[in-house]
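Below is one structure. I have some questions about it.
For this view, one protein chain was removed and the others were kept in their places.
As written, the chains take the letters A and B, and residue 1 is the first residue of each chain.
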Amino acid sequence: MAAETPPRFTEERINRDLLGPLFKTSGIYYVSAGFLLLVSMVVFIAWGLQLKYGIGMAGKNRPSFWGLYITTFVFWIGISHAGTLISAILRVVQAEWRRPITRCAEAITTFALCTGSLFPIIHLGRAWLFYWMVPYPNSRHLWPNFQSPLMWDFIAINTYLTGSVTYLYLPMIPDMAVARDKATGWRQSMYRTLALGWRGTEREWLRLEKAISIMALIIIPVAISVHTIVSWDFAMTVMPMWHSTIFGPYFVVGAIFSGIAALLIAMVAIRKYFRLEHYLLPIHFDNLAKMLLTMSLLWFYFTFTEYLVTWYGNESGEMPVFWSKISGRYAPLFWLMVFCNFLIPFPILAIKRLRTIPLIFFASCCILVGMWLERFLIIVPTLVHPYLPYNYGHYWPSYTEMAIASGTFGFFVLLYFLFAKFSPMISIWEFEEGLQVAARHAGEMREPTFVGQVVPGDVHPGH
Amino acid sequence: MAQTFCLAKFNQPLEARAAIRRLLQSGIDPQTMDVMTSQPIHGEPFLPNQKPTKLFTWALCGAAMGFIGGLSLATFTALAYPLVKGGMPIVAPWTVGIITYETTMLGAVLATLAGLLVELRLPSFSNRPYDPSVVDGGVVVAVPYSDQNRQTIEDAVNAAGATKVNWV
Partner (left out) sequence: MPQWGMTIDTDRCTGCEACVVACHAENNLPIAGPEQAAMGRTHQWIRVERYWEGEFPNVKAKFMPVLCQQCDAAPCEPVCPVNATYHTPDGLNAQVYNRCVGTRFCANNCPYTVRFFTWFTPSWESPLNEQLNPDVSIRTSGIMEKCTFCVQRIRRAEDTAKDEKRAVKDGEIKPACAQACPAKVIVFGDMSDENSEVSKLSRSNRGFRLLAELGTRPRVVYLKGGDA
């Protein structure tokens, strides 16, 4: 199984390793969290300035009415597909290697959605009236317009957020119970509330696992629909190179692509920071890297198709946008994107000798840069080249915009940091269950036993 | 008077099964017993005749309610203030469909969660029988006892190899 001999995993050891971060905090953690808190505050201060002085503080103009905010919004919603793919799809196909990864993946989904959901409010001209987009009976007797893709966004993202939080929380309940039984003081009261009185009875396990499988089956189509609907913010318009039927699948593939890259980065950090080298094994990174390679190829395929079809069609409205990306003003960014999303990751992920954890980390970072650029290059070149050439424009983000957009990265990492202090980043019961399943297969046992206590060759008569 | 429980801890599921077999033979009702572990144990269930779970039904009902809710929301809000937009029909089937799809899923999610909590009668902060040391491994079997069958139970669990027996 594993290349190196793992230590003897007993349940006490697993509990100790994975619950350790909940009860002990290092100095580095405080410093990092403090820095992230400062970065997050920059977001809210810059946003406050924007609210006070007007949305004109952002660099948007006519004709580029959308810019960095919507780019980063689509980027974060894309990242949120990490958890769904790993957790849900791998659960459905019963891939055993998913077990140490599910929790950190589901956490990425939830917090990426939280971060991304800020932007539909931030980018509004009159953000204090955002609640007019919420469908509820009101004194204005006016409901929102469900024909608008932005309302589909609202409903879809809220559904996905509810689903993700549920899907994150349900497998957390038994781990909250473990934490409750090990914690003292105020922590114990917190975990006691969150564990809901979980005892681990057979009845409870059966229903929990059933609920999680149902959730996995539901969350997959929801995730696919969410990013399709976000892509329809563009595809439902008549603008050149936006009105493309490929956007639905293109964005979903791009989302899963950037999601896995973000997950790999998070896993590298967690593995190093919490010293979980025996839980997050090279095989996990290897398997995810292979999935990342598949996604890179798929992304390239979709991008190539989109641009080939545009070029071949030679429509007068679309060609200025096309050329501006291939050889014009946006060409440097475009080719950087192709480099980051395909030319660099492809050899790293395809050649076994290069598929090492540090290089996978580097490739994932490149992919995140490339995917952000991809969103930018979908939005801005189209907007600055509208149908009537007299109205061509230019777009350059302002400092406020850049502060808010880049600050959300700090905000996301802060949320993730806080979560790591609050819940074990590897699901304890799923990991133990995995060892049980593995021992059963390896030792051809007819009876499940607990890890570390395997008695090989022990065959018991029927039960 | 509150029910008293015997909490017997075993190292391996096999031993727990042996103990349960003896306890069932001595006439204890399996519906009153509980078997607690720190991870789900694969294989045959510990206790026979367990009620099957109806979570799938909960999810379907939730989906149905979500479907009706979404359909109503999208349709009736459009009809409440009919505005012509872009030459499209007042109630556009595609857009009603998208909203309905999402609310169906939302309904299923919430119903699954609700169903889980209802079936398990959680959250529960009352004193249900529990041994916190189960999180470090082992199987804990909780059996209700009275003065009559206390000795029988004690013999059964000790014969099966219980490492720790609490009487609460």
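By our rule, contacts are C-beta pairs under 8 Å (C-beta built on N, C-alpha and C of every residue); 3 or more make two chains touch, one makes a residue touch a chain.
All values reported here derive from a predicted model rather than from experimental measurement.
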Selected from A:Cys114, A:Met133, A:Ile224 or A:Ala350 as touching the chain missing from the view: A:Met133
Of A:Leu68, A:Leu170, A:Leu383 or A:Ile428, the residue in touch with the unshown chain: A:Leu383
Sole residue of A:Trp47, A:Trp76, A:Phe111 or A:Phe154 that reaches the chain not shown, by the stated touch rule: A:Phe154
Touching the absent chain when the full complex is considered, from A:Gly59, A:Pro221, A:Pro249 or A:Pro282: A:Gly59
Touch criterion as defined above, residue of B:Lys85, B:Arg121 or B:Lys164 at the omitted chain: B:Lys85
Absent-chain interface as seen on subunit A, which is shown: 53-56, 59-66, 120, 123-127, 129-130, 132-133, 142-145, 147-151, 154, 233, 236-239, 383, 386-388, 390-391, 393-394
Subunit B, residues in touch with the chain not shown (by the definition above): 81, 83-88
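We adopt the following convention: only the chains that are shown with their structure count from here on.
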Mean-CA-position distance for subunit B and subunit A (Å): 29
Subunit A partner contacts - residues on subunit B that touch it in the complex: 11-14, 17, 34-47, 50, 53, 55-56, 59, 70, 73-74, 77-78, 80-81, 83, 85-86, 88, 92, 95-96, 98-99, 101-103, 105-106, 108-110, 112-113, 115-117, 119-120, 122-126, 128-130, 132-138
Subunit B partner contacts - residues on subunit A that touch it in the complex: 10-12, 15, 135, 141-147, 151-152, 155-156, 158-159, 162-163, 166, 170, 174, 177-178, 181-182, 192-193, 196-211, 214-215, 218-219, 221-222, 225, 229, 428-429, 432-433, 436-437, 440, 446-450, 453, 460, 463
